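Entry: subunit A
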Amino acid sequence: MSSREQILAAVKQNQPDLLPLPNVTPFQEITYEDALAQYEAVLTAIGGKMYRVNSMEEVKAIIKGSYNSLEKRVLSLVPELDDIATAAYEINPAAHHLADVELAIISAHFAVAENGSVWVTEELLGHRAVPFICQHLATVVSAKNIEPTMHRAYTRIGAAEYGWGAFIAGPSKTADIEQSLVLGAHGPRSMTVFVLND
Partner candidate 1 sequence: MTVGLFIPCYVDQFYPGAAIATLQLLEKLGVTVVYPPNQTCCGQPMANSGFEHLTGGCNRLFIDNFSGFDYIVSPSGSCVLHIREHLHDDKQPELAKTIAHQVWELTSFLTDVLKVESLPARFPHKVGVHQSCHGQRGLHLSSMTELVAPNFSKPGSLLNMVKDLELVELDRKDECCGFGGTFCVAEEAVSAKMGKDRVADHLKHGAEYITGADMSCLMHMEGILKRQGSKVKVLHIAEILNSEG
Partner candidate 2 sequence: MTTETKDHAELAEIFNKDEDRVDWHDETLWWIRAKRDKSVHQLPEWEALREAASGIKHNVLSNLNAYLQEFESAAKANGIIVHWAADAKEHNEIVHGLLAENKVTQMVKSKSMLTEECHLNDYLATHGIEVIDSDLGERIVQLAGEAPSHIVLPCIHKKKEEIGDLFHMYLGTPSNMSDPQFLTETARGSLRETFLTRKVALTGVNFAIAETGEFVVCTNEGNADMGAHLADVHIACMGIEKLIPKREHLGVFLRLLTRSATGQPITTYSSHFKKPRAGQQMHLVLVDNGRSIQLGREDFRNSLKCIRCGACMNTCPVYRRSGGHSYHTAVAGPIGSILAPNLDMRKYADLPFASTLCGSCSNVCPVKIDIHDQLYKWRQVLVKEGYAPTGKKIAMQVMAKTLASPTLYHAAGKMGRLTIKYAPFAVSNKLNPWYKQREMPSSPEQSFGEWYAKNRKK
């Protein structure tokens, strides 16, 4: 008998009688009076930064004003922001060519108020490694797309097809050394979210 059959047989023999699956839909009701304010507060608390903007021009101006190393490689996955990028993303299955990206600008499907995260899937990223390998990450999300909680986030995701997706909440961080918080463990040292009124 293969290990597969062996494990499945042992599990079948030892598992108890079927217990019902709880209904989790009531959690859908949880909301915030001001989801965007909640989002901003949480994102700031976890080391991120949020800007409310009215246009992509504003995004460009803020990026130009706040990153002092733009002579380094800036990668844009947001077509409207391509002109501030060093070059637009070119398809390449190996991510190693991204190792020198200073700033990556991506868009996100939506943001989650309760935890400061954004939901991204690989078709927004060019390559799955983009939001990890860059030194700094900037994200654009529409103000209409703020979900209050993770319950609503998964309702929104539904049965969506993707190869890879992630909730990203703030810059990469660690507190492994004596619980001292350090931003920029392996991934981005900063994360900026532009919430676009449109």
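Criterion: a contact is a pair of C-beta atoms (placed from the backbone, for glycine too) under 8 Å apart; a residue touches a chain by one contact, two chains touch by 3 or more; residues count from 1.
For anyone wondering why these and not others, all candidates are chains of the complex that A comes from, given by their letters.
Predicted model only: the values in this text are computed from it and were never measured.
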Subunit A in this complex - touching candidate among 1 or 2: 2
Of subunit A, residues touching candidate 2 in the complex: 2-4, 6-8, 10-22, 24, 26-27, 30, 42, 46, 93, 95-96, 99, 112, 114-117, 122, 127-129, 132-133, 149-155, 157, 159, 162-180, 182, 184-188
